[in-house]
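Only one protein chain is missing from this complex, and each of the others stays in its spot.
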Amino acid sequence: MKNVKTLAQAVAAATLGMTLTAGAMAGEVNIGFTGPLSGGAALYGENTLSGLRMAAEEINAAGGFDLDGEKTTINLVSLDDRYSPAQAATNAKRLKQESNVPAVFIPHSGGVFALQDFNEKDDFLIMAYTSVPTVTEKGNSLTLRIPPTFDGYVRAFTDYALEHEGKTLGMAGATHEYAKIWASMIEEEWTSKGGEVVAKNPMDYNKSADFFTGVSRIIAENPDVMFVGGASEPTGLVVQQARQMGFQGGFIVMDQAKIDEVAEVAGGMEMVEGAIGVVPLSVYETEAAKSFIERYQDKYGKMPGSEAAYNYLALHGLVEAMDATESTDPKVIRGAIGKALANMDSSKNPYEVTDVTDKGGFVTETTLAVVKDGKIVREPIE
Amino acid sequence: MNLFFQQIINGLTLGSIYGLVALGLTLVYGILHIPNFAHGALYMVGAFMSYFFMTDLGVHYWVAMAGSAAVVAVLAILCERLVFHPLRNSPPIHDKIAAIGILLFLEAVVQMFWGSDFRRLSSPFTGIMNFDGLIIPEQRLLIIVGAFVLVIALQLFLRKTMTGATIIAMAQSREGAFLVGIDANRVAMMTFAISGVLAAVAASLYAPINLVYPAMGHLVIMKAFVIIILGGMGSIPGAIAGGMIIGFAEAFGGFYISTAYKDIIAFGLLVLILSVRPQGLFAKGAH
Amino acid sequence: MLFKLGSLLMKPGAKMALLAFAIVFPFLADNEYQVYVMASAFVWAIAVYGLNIITGYCGQLNLAHGGFFAIGAYTLGLLTADAGWSFWPAFVAALVMTAVLGFFVGIVSLRLKEHYFAIFTLCVGFIIYLLIDKWEELTHGPIGVRDIAAPSGFGLVDFTETTPFYYLVLAFLVFSIWFMGRLSRSLLGRTFIAIRNGDELAQSLGINLMRNKVLAFVLSTTYAGLAGALYAGMVRFIGPEEANINHTFDMITYLLVGGIGTLTGPLLGTVGIVWITQSLQFLEEYRMIIFGPLLVILVIFFPRGITGQFLTWMHHKAQSLAPGKKRRESKVQTASAREAENNA
Amino acid sequence: MLQLENVDVCYGSFKALTDISMTVDTGELVVLLGANGAGKTTLFNAISGLVKPTGGDIRFEDKHLNGMKPSAVVSGGVVQCAEGRKLFPQMSVQQNLMMGAYVHRRDREGNRKRLNEVLELFPILEDKASQPAGSLSGGQQQMVAIGRAMMSRPRLLILDEPSLGLAPLVVRQMFETIRQINSLGTTVLLAEQNAFAALKIADRAYVMENGRLVMDGDRETMLGNEEVRKAYIGA
Partner (left out) sequence: MLKVEHLTKMFGGLAAVNDVSVDFEAGKINAIIGPNGAGKSTFFNLISGLHQPTSGRILLDGVDVTHMPCDQVARLGVGRTFQTTNLFEQATVLDNLIVGHRLRTRSGLWDVLINSKRLQREEKAARDKAMEALDFVGLTHVAGQFIADITQEERKRVAFALALATDPKIVLLDEPAAGVNPEETEGFAALMRKMVDNGLTVCLIEHKMDMIMSLADKIMVLDHGEKIAEGTPEEVRNNPVVIEAYLGGDEDAAA
């Protein structure tokens, strides 16, 4: 129903001749967002945006921040790109040109690459929510990667699975860009550590009419562990069908899927017994995480995912940096963000990010969770 | 060996769903000569309706399926009345474009109400039957049996009842149907309603082992088109046989050749066949 | 308002005025973003002109058009990013590639008529999408192609800048329209229209159906390839989604709204809808709640789109001003001929 | 029984029928003569509701037929057996016949009786009952077509060129059957190219030329008339 309201607002805005992306008023800084707000990935985009919205509202409710002696509020300008890099590029141009944003949040690697073509020239910061390592390895001076890269996960998951589950791996991941990169990295890691990849059959999680055939191909090779993962819901289906066909082993779950959500679709925690994945926010025990979850639930009535939490803390960090430097210049912000994150009020930092690498990646601790006896347990990483 | 039989089951499951969808498409084509690109949207709406009835109204799976069938049937009739009927004398390209318009509209409406997230339709048939290693989830069996029953019921309706026979009569000779006093509008509406029911039931049967989302009809409808061309446009047995051919080709091709390319199999098959036999496999008349 | 705009278009000077507007547009625009949007609208318009050849003039609904657009984009993308070609040779290669593939698809698909052709090309379009998505060794699959070269500039002109690129696209668009205009008035264009009016009549006028249909098809796919290559050079990052069937549907909408089988229709339809879509950006997929019914209403009440409707109106206005008879008659022929019965 | 008054039919600017006035009385067998393209089929289609008259009035037993839907005309008792037969080719003979009873579908008993009567009229169809109608010979198909029309229980049966494309021997049989149907109480309006054969069984005839009725008269008058010959071979 929320969508209906969005539509109504949009129509009203359009008919009244208002532009949705008004120029920045005095005492206001525009922050851009482009991401999928419709189409197959709309939910993901909305979740990302919800974290940003929450942060912006908190900042504004506190009367804004101090920018060169002036109280300044945040105005979030969000545009839909349907996950299309081309549309993301158009949107970013629009955000920069019409709203003069110092930074654009974007939650998909394809769009990040498209934006990196011109962001240095057009002078805006890319706030990339993607774990693809290459976004920060290309040396773009105005790109910040918010979540940790997945190479840490890959190593940790592989080590744990090899130790606890067995030596043979069946690859049943998704086929979209992100999943492909993940899969190739885990394959390399697995074989280099002495494991064996016995079956490879990636499937289109978003479009496939039926996973039965694909999963049975994997099962036929009797692997000890299956690599699965795309969006949580289809991942749940893959897990369910694997179990139905008698698969007893464990799962390595790619970080896009959240174990708790996967379990719900698959038909209960017992279906995902032995699954290894990222620690769902709900399992975090820290004060900062608990406080964030509580506030988020008050506001949106549901459990936040990591995409909301990371973007929430990133916007807070961004504002902290602007506050500290008295500047909205992207280069200046980029230089100050590491320190800003470290100085930030810990309640605004659920993942306890404390620094930024030279290349622009937020420094976070890699975590690992395992389903044991029907419970998600956080495991230390050696 | 079990894996081989597993693929047979899988082929039957897929073939049943494809067959049901293609059947509705072929009926409409046979009577009105409209390739209804919006049929996939009806399929999608069918799944969402079942989801709505079960989740929001809390009714039983069967009741939801019946309710969904009724809603989609009405929707299909509306399409016929409001869009295809006014276009009956237009050049053929206009039908197709109007159908695309309906498709875009229905998807947008569904997305407006339910968003584009994946949703899960749970059915009461979650058990798994194990015949000495051959695993058949109950829902899959239900799909196969359900499709079989539906096809038989449709055949009985078309062959044994006067009302059903009017559809066949209309398909075989429009003028002949007029001469014996058959009301063309009635038949057109009935045909659309049946195609809607078939799509809704197929979607409701299939949704529990799959996900429900606005774009779920795309691939299915494209394959249904492949099927009715293979089977001869307008041919009922052709639709069923074609559905099974594609279902099995995908199951076995996906297993023994490559899952990544399994969707290409159907389309490649069609391109190959049409290149050699432009009129389709079972069609009598050339086109 | 609309009629005023249209009557302007009828005048010979109007074209020049339109061109002049397009040339000064970057200076009138508030910012670079608007220029960027206009450039992308022009790119799409070129593709829509291609669709207009085969569907508007020749009467064959080609649903693989988006696929050929993607082939153009990928040819350029892969040649520049992977094979290290520079832009212009790759650009020519993209045109050749789409033309050659268009030829082969054409000779197979054009043996089919009407619905069969439409559905066949729908399948071809989908196969193109699947191949791009799955053939990872060549296309990188869903990862897409990055670091595509921008058009190499001449001297001081840098086509990675939006405005120079805009002029580059504009030049191609003007050429495309100019060629289309010349084609539609030429004997060749009239040949295509004769085929649309009926295979049998066209044949009995001595027209070789297959040769002309294939020619029209190849022309249309080359237009699509041209647009695709420009698109790749503009966005410089492409993925399998470029071959999505929705792009074909979009192009059909542009064509139909503007006016199928007309010269200004594709441009008006594309630029108009692209801008409306941008200004209703928040609607995005929901825009189909408006566009879907609009499309239906359009084919029912204005089957020839804005331009077509307008041209008819103008013609009648001119006719009614001129002395002489004005009689209206429609679809009579078929009915009366059915009554004058057929031989076996 | 059937009255047409000043009926006009236009296809756009082309006037297919001009000012047609004619009557068919109960129990009669009336023949409509005219060359190809004279407008006979248009006239029949106007009566059957397949074509809307642009002017004039068509009445059947004091009910107005103009503007009525084709299905309503059939249930009203005016049944056309069109030129070219228009059978359902893949349906069996029996199914074809039963489709004829569509407007009376609720009266199963009556239909069964009617079916027997029709099969009595065309005994050969009984053997072919389960064959697809499309597989029969031309003559047999014509029998199915007439039989199907009879199943609609017409009070007025309109036959459009039933002898078209049939061998001479079969044609003779066909006319005999038509005479029989008429004598059993069904009023018949018949368009024919076999003018003389048709006239021989007719009570009265009309001659049509260029969409107008140019002549009418009883059997004897017409048989001896040179104009009739002229209408066909333009003497």
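First chain written, first letter: the chains are A, B, C and D, and each begins at residue 1.
Just so we're on the same page, contacts are C-beta pairs under 8 Å (C-beta built on N, C-alpha and C of every residue); 3 or more make two chains touch, one makes a residue touch a chain.
Small disclaimer: the values here were computed from a predicted structure and weren't measured.
Undergrad: What shown chains come into contact with the chain that's not displayed?
TA: The undisplayed chain, in the complete complex, is in contact with C, D.
Undergrad: Of the residues C:G13, C:G84, C:G155 or C:G206, which one touches the chain left out of the display?
TA: Going through C:G13, C:G84, C:G155 or C:G206 one by one, C:G206 is the residue touching the chain not shown.
Undergrad: Which of these touches the unseen chain: D:I58, D:L115, D:I178 or D:A198?
TA: D:A198
Undergrad: Among C:I132, C:L215 or C:I273, choose the residue that contacts the chain missing from this document, as touch is defined above.
TA: Result: among the candidates, C:L215 touches the missing chain.
Undergrad: If you put the missing chain back, which residues of chain D would it touch?
TA: On the side of chain D, residues 11-16, 35-37, 83, 161, 163-165, 171, 192-200, 210, 223, 229-235 touch the unshown chain.
Undergrad: Considering the entire assembly, which residues of chain C contact the chain that has been omitted?
TA: Residues 179, 182-183, 186-191, 193-194, 196-198, 200-201, 203-209, 215, 219, 304, 308, 311-312, 315-316, 319, 324, 326-330, 332-334, 336-337, 339-344 of chain C touch the chain that is not shown.
Please note the rule applied: only the chains that are shown with their structure count from here on.
Undergrad: Using the average of all C-alpha atoms in each chain as its centre, how far is it in Å between chain A and chain C?
TA: 38
Undergrad: Between chain C and chain D, what's the gap in Å when you average each chain's C-alpha atoms?
TA: Centres of chain C and chain D (C-alpha means) sit 53 Å apart.
Undergrad: Using Cα averages as centroids, what's the distance between chain B and chain D in whole Å?
TA: 42
Undergrad: Provide the list of chain A residues touching at least two other chains, using ranges where the numbers run on.
TA: Those would be 3, 7, 38-39, 175, 204.
Undergrad: Mind pulling the chain D residues that touch 2 or more other chains?
TA: Expected reply: no residues.
Undergrad: Which bits of chain B are touching chain D when the two form their complex?
TA: Going through chain B, the ones touching chain D are 162-163, 165-166, 168-169, 172-173, 175-176, 178-183.
Undergrad: Which positions of chain B touch chain A when the two form their complex?
TA: Spelled out, the residues of chain B in touch with chain A are 3, 6-7, 10, 13-14, 17, 111-113, 115-120, 126, 128, 135, 137, 140, 209-211, 213, 215, 218-220, 250-251, 254-255, 259-260, 262-263.
Undergrad: Using the touch definition from the top, list the residues of chain C that touch chain B in their complex.
TA: So the residues of chain C in touch with chain B come to 55, 59, 61, 108, 111-116, 118-120, 122-124, 126-127, 130-131, 134, 245, 249, 252, 256, 285-289, 291-296, 299-300, 303, 331.
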